[in-house]
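Before we start, here is the structure in question, set down as structure tokens.
For this depiction, one protein chain was excluded, whereas all remaining protein chains were kept in their positions.
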Amino acid sequence: MEAERKKDAAAEEARQPHTRACEQELAMSWPKVGEAGETGDWRTVRPVLDTSKCLAAQRGKLACMQCWMFCPDAVITRTVPPGVNMTYCKGCGICVEVCPAGAITLEPEHEHEEEHGRDAHAAEEQGSADGDDQP
Amino acid sequence: MLRKNKGARTVTTNPDVHIITGNKAAAEAARLCRVQVIAAYPITPQSSVVENLAKYVDSGVLDAEFIAVESEHSAMSVLIGASMVGARVFTATSANGLAYMCEQIHWVAGSRLPIVMGCVNRALAAPWNVLNDQQDSMSMRDAGWIQIFCRNNQEILDTFIQAFKIAETTHLPVMVCYDGYILSHTVMPVEVPTQEAVDAFLPPYKPHTVLDPAAPRNINPVTLADPRPNADGVLCHGYMELRHLHHAALREAIDTIVAVDNEFGAAFGRSWGGLYWDYLRADAEVLLMAAGSLASEATAAVDALREAGVKAGVIGLRAYRPFPDDAVADAVAAAKVVVVFDKSLSYGYEGPICADLRAALHGRATSPAVHGYIGGLGGRDIKARELVAATCESIEWMKKNTGRKGTGWVNLQL
Partner (left out) sequence: MATTALTLPETEYMLPGNRACAGCGLGIAFRHITKALDGKCIFVVPASCLTVLGGMYPTSSVTVPIMNCAFPSTAASASGVAAGLKVLGREDTTVVAMAGDGGTADIGIQALSGAAERNANILYICYDNEGYMNTGTQRSGSTPLGAKTTTSPALGKCEFPKDVPAILEAHHIPYVATASPSYPGDLYDKVKKAKDLRGTRYMHLNAPCPSGWQFAPKDTVELGRLAVETGVFLLYEIEDGVFRLTSRSRALAKQGALKPVREFLELQGRFSSAADAAIDAVQEWVNQRWKRAIERHAE
């Protein structure tokens, strides 16, 4: 949790000044994209789409969309061709496995970085729901 | 019992006076408060509270959902869910039922839900004992609820009506405690107010939090140690800040309890003393202090002591949490000794009311001695004459000793 605290403190500084107008008397949360931060940082591999193989792209209309349907993080768009939000894609590789056309491959993140530079921050401690500090 | 109802005015010529048990008085109060969801599980001596309410709902006298759950844990869970979407809710329990609910008692308080519950005080097992003492509600002392003790059946009915108002004003749950059998199963004349009068006193519940798909909040999620910013950059209270606010609300509730009791007095012609009530306190050198029906019994002991030339009086504690430390300390300041009778025990220390009174008096320039007695556990009868004997023992001890007297036990037959 120390890392979490440091991250919070850093985020807080970046956002200065915070208003102190919190009126909560019980704990309530509101929706936020990137609740756990930029989960793209968790990736060690990234999905790369070859549009020449994608069934939807080939047909030029909505088709297949298995990648969209199975992405556990809702970061793929149901578009032609499908797009991936790399800020939050965790690099699980499910889209690669479910693609019937073999249109998506996984590239090691470091190779990709060497070629294109990294868009997000350096990878930090990988957050996960599996741990001791849970309810 | 009515004879001992010395803190309050009673009207016996009123056609709205019914001769009813404490449990019936509690059910009548819930009906008058138009509770919308009731969930309960039977346990002696609470059962007839909810049997009566089930009857009201079945016969259409009360327009509410009655949910006969499979446990007390679920009873409180149902109330949490219903209260969270904005319904006024009610339950009652005793002893092991309260203990079984324990997790949810804390959950309610942390959620700041204005849930009102009757605790029909009964001894906790093991061994089994269905008779009265106050160990059950005392063991929930630190859960963050308001706890109010009643001395007679009229006070039970009136206190439940007050309790909803207090709860909905402070956003704190209220446990109305009354002694099993001694009050729950004993009939007394009780004036039942009209629905119109109660409606005028208690407006419909306006929830402070509504779960609604149109405003998708996530309530009671995992919190971390420190405040964190929300999506708009507002730094939101952390767990500790929320606990502080909860505590502050309980401290502020000291005034609310008094205010609501006064308001009730103005509306119904009866009030109950707010935080505590007293009897012959003004010139008393010896004060007997207790909560619930035992405090009523103490008035008879005081009559006997006065006849014997002892300037005695009574402090009957109504609010136990929040503890009215200043009010009670002021009230006993002029006495030489306060003899506190607890029907429960903080094992390994002393009676909880006694301990709290000592702490409240600590550091004051002048304060009376405090002598604690444990009595009435598991239904052991405590008569006025035993209270007199314990008080005389205290007075004799004071003549021979200084310092702190150990805890005495009333009518212990070892």
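Lettered A and B in written order, each chain numbered from 1.
We adopt the following convention: contacts are C-beta pairs under 8 Å (C-beta built on N, C-alpha and C of every residue); 3 or more make two chains touch, one makes a residue touch a chain.
Source: prediction; values computed, not measured.
Of the listed residues B:I19, B:A231 or B:A308, the one in contact with the hidden chain in the full complex is B:A231. Screening B:I20, B:C33, B:M84 or B:L377 against the full complex identifies B:M84 as the residue touching the chain left out.
Interface note: of B:E65, B:E285 or B:D303, the residue touching the hidden chain in the full complex is B:E65. On the side of chain A, the interface with the absent chain consists of residues 24, 27-39, 42, 62-66, 68-75, 78, 85, 87-88, 90-94, 96-98, 106, 127-132, 134-135, using the contact rule stated above. The set of chain B residues touching the chain not shown comprises 36-37, 39, 64-65, 67-71, 73-75, 77-87, 89, 103-104, 107, 211-213, 215-224, 228-231, 236.
Everything that follows uses one rule, which is that only the chains that are shown with their structure count from here on.
Between chain A and chain B the centroid-to-centroid distance comes to 53 Å (mean Cα coordinates, whole Å).
Taken together, the chain A residues at the contact with chain B in this complex read 1, 4-5, 8, 11-12, 15, 18-22, 24-32, 134-135. Contact residues of chain B toward chain A in the complex are 110-112, 171, 208-209, 216-231, 233-237, 239, 241-242, 245-246, 249.
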